[in-house]
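What follows is a single structure, written as structure tokens, with notes after it.
A single protein chain has been removed from this complex, and every other one stays in its place.
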């Protein structure tokens, strides 16, 4: 039975300055005029496949089952890399096979092979418009994934430098910094010893603070953020400016025994 | 009778770089798959509650009656501050009770208390996703405000530093500067003496100019802007660059008697 009105959520590194996202939406509407298209995020740093994968994986649970995600972070567009549709936890993900779709529990992995679901002419530089967008439109209209091409067993895995266990603690990294200057780490808050002692460069934070606003303005705090990861923040302030931290900086946590 | 297809308009300080807005939309669609969601403005300066309130108040009249606005400028997210739904002039506003919803003629003020309308798990850092978005989705589907919680009589008022009367004139401020470099003041154009003499720092402007383009290119002009406030502009140019003005700068107007 076709899924009725599955939304199409877009994650790209196209930004919003240029017309790329808009043109991709035109191509989607050309196939599926009633499509509900959601801009999930177009601010992925250019060609940063790992950041795109992180946004897809952490955001998907908040969308309805059946949502079709289009992921386009694709430095190899037009080369031999494959294009895929992946079913994971009741959602569908369409994009290049370059690690972007390395999602938990892939229940089905199908290669995009049948050109019937593409634009009649496929450029070698803009597969969001010519391939991923149209395929997502067909899938959102109810097309079964198996009609897109042949199944494959595996996909390109992303080399994720995970968090590591160190003498009595954990070591992770700052993986993104948001508009508010919150430093978002790859340390799962559930794995962090409680109460924690958090070290970032020359800064030390002791204990969790329950919300951004529950410490004195200007305090550097550790918060369990909305995706379940440790965040370093400043109450009513900006932790990036305060600490000078950058993406990739090491963050160490241990049990605060003092 | 439920309102059919009320749009949901979003005003936040989330920006568009991060996936916060997109994830909030996912949470809305999870409740109300047919929701019509409009990005009204996500460029509110971080944690600037007064700027958020100004955008809500000045934009709402241009949306259909019944529109549900979600306002999220919320430095106190997860603290004891209340969350509200406010009915004002035929529109509904959902957000934190921190001054953001200090709107004209609030006909109904209801606390968001019943967790049935929230996400099953409410984080302490992302109420746009877990609380305001889902509640707005239920209201846009037709839920009566009184089912959200108990009414209250008042809400947090914003300390707005109004315009002041000075010897034969008015004093106000630059409250925002748009992409074109137009300096938008809090001076109601209807209150400005006609013809006006406008003073900003060392600059003086005499008389109104009817449109941005009706003076010689490069002229510094005073215009009655689209929200009914005095704006200082440069024809085919940028008044911010020309004057070096900043948000908060004083603007004085008097009758031009020369």
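Here the chain labels run A and B in written order, and each chain numbers its own residues starting at 1.
The rule is simple: contacts are C-beta pairs under 8 Å (C-beta built on N, C-alpha and C of every residue); 3 or more make two chains touch, one makes a residue touch a chain.
Values in this document were obtained by computation on a predicted structure and should not be read as measured data.
Asker: Taking the full complex into account, find the residue in B:64, B:195 or B:244 that is in contact with the omitted chain.
Answerer: Residue touching the absent chain, from the options given: B:64.
Asker: Considering the complete complex, identify which of A:53, A:91 or A:129 is in touch with the unshown chain.
Answerer: Missing-chain contact among the listed residues: A:129.
Asker: Given the full complex, what residues of chain B touch the hidden partner chain?
Answerer: 5, 7, 9, 11, 16, 36, 38-43, 55, 58-59, 62-64, 67, 176, 178-180, 210-214, 223-226, 231, 236, 238
Asker: Could I get the residues of chain A that touch the absent chain, sorted low to high?
Answerer: Residues of chain A in contact with the hidden chain: 13-23, 25-27, 29-30, 33-34, 37, 46-47, 75-79, 123-126, 129.
One rule holds in what follows: only the chains that are shown with their structure count from here on.
Asker: Superposing the C-alpha atoms of chain A on chain B takes a rotation of how many degrees, nearest 5?
Answerer: Value: 120 degrees, nearest 5.
Asker: Could you tell me the distance, in whole angstrom, between the mean C-alpha positions of chain A and chain B?
Answerer: 30
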